[in-house]
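Yeah, one chain of the complex is gone here, protein chain that is, but the others are all in their spots.
And then subunit A:
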Amino acid sequence: MTADTQVPETKSAPVAAAKNGRSLLAQVGGQNISLIAALVVVLVLFGSLNDNYLSWNNVQVIAEAVTITGLLAVVQTVVIICGGLDISVGSQAGLASVVSAMAFTSAGKNPLVGMAAAIGVGVVVGVLNGVIIVYGRVNATIATLAGLAAYKGVAQLISNGAAQGYVLNDSIFIFLSRGKIAGLPVMVWILIAVALAVHVMLKYTDIGRNIYAIGGNDTAARLAGISINKYLISVYGLIGVVAAVAGILLTARTGSGQPVSGSEGLELKAITAAALGGCALKGGKGGIGGTLLAVALLGALENGLTVQGINSFWQNVAQGSLLVVAVVIQQRRSGERAVGLPG
């Protein structure tokens, strides 16, 4: 499909998508059917409103735009399956972005040093989150809320609140930001690689089994001999690493280290995507497939609203509403009784 042929394709693409959805039905399960349906609705709606919307160019724009959110949503899925939550992912990505650009500059424009420094910081921050939650006995939401503020503050402090360095004179950063492999942007490939790796870990290894077990019933997991603490800290460490990768991509995309802009609000998108994708916020349930579908849905919606020139404030409203609706549907399905605070 190229930009030239997009006019006739406009009509057939949703049909193809619908067919696809049906043939995949057995595999994707009921949970994801509604996501696919919603995605189709969004694509058809904006596709009919705007001829350009379904062009290959615009699809690539959407894919690139959701890469960073997608990375964070993938790891958010893992921590939610464990029964935890991380709302500091955006701040972690911002901090990693600044660190990558500053280390790049001070190491004489060495991109590998910049990336290594960012990932090192990511590991430290992630493990710190895990340690605070597990050994400090701090509720995961509160601990990472604190992180949300603190890591953002650190990023602002070391950067003085300004964008750092310029990286797009380096071939590796250029490759990350503009390169293509087999017609797909490199960034999208990175998302695919990370998502695939996490998916394989969750579904096919004993590590994944144990992660589902911890979120499903932590007492039973403990009595089954799983070292819960080790797992939780590792999962938060993994988040740190992937958030750092997201931060590096953010640097590559914008050309410089961004302490705040570009990473602020990503936690909301990541959590919304995971919840929409079918992760039970109580833990023990969810998968990468659903999350990626939800990421695509959110991206398509955001892009469509932008293309239609709708005020970006509405996008915030739409996102907040989607998160609440997703969770309400989830709770209804699990048959929660409406008494007092939800567990």
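One rule holds for everything that comes next: a residue touches a chain if its C-beta (ideal position, glycine included) is under 8 Å from a C-beta of that chain, and two chains touch if they have at least 3 such contacts; residues count from 1.
One rule holds for everything that comes next: contacts and distances are computed from a predicted model.
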Name under which UniProt lists the unshown chain, selected from "Outer membrane receptor for ferrienterochelin and colicins", "Biotin-dependent carboxyltransferase family protein", "ABC transporter" or "HPr-rel-A system PqqD family peptide chaperone": "ABC transporter"
Residue of A:46, A:151, A:212 or A:236 in touch with the missing chain, whole complex considered: A:212
Hidden partner interface residues of subunit A, rising order: 204-207, 209-210, 212-213, 216-217, 219-220, 222-227, 280, 284-285
